[in-house]
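One protein chain omitted, others in place.
Presenting chain A:
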């Protein structure tokens, strides 16, 4: 499913523009960046509450192009700036990570 469709269906609040509206098939939930590096499938979307710039550093390494911040978290300024530089999409959900995952599964993002 395309990033823009996921944003619409999950009623997410978008913080960046979407320059490359790519298809996303897989997702990963984690609050540990080492775990993301070790276990997250490439090109997944990432659901997390971590909202600082190191998340972007890890996303660059893992080719993650879409971050959903759970629990109404907002990116800090540096995270947002780096995401804009790297064309990584950040959107916020009011729901928690468990609920977001459930909605993503219904959209066939696994």
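We take it that a contact is a pair of C-beta atoms (placed from the backbone, for glycine too) under 8 Å apart; a residue touches a chain by one contact, two chains touch by 3 or more; residues count from 1.
Just so we're on the same page, contacts and distances are computed from a predicted model.
Considering only "Transketolase", "ABC transporter", "Anti-sigma regulatory factor" or "Octopine/nopaline transport system permease protein", the record for the omitted chain gives "Anti-sigma regulatory factor", by its UniProt protein name. Among A:33, A:47, A:67 or A:97, only A:33 touches the chain that is left out of the view. Chain A residues in contact with the hidden partner, per the touch definition given at the top, are 31-35, 37-38, 42, 48, 50, 52-58, 60-63, 78.
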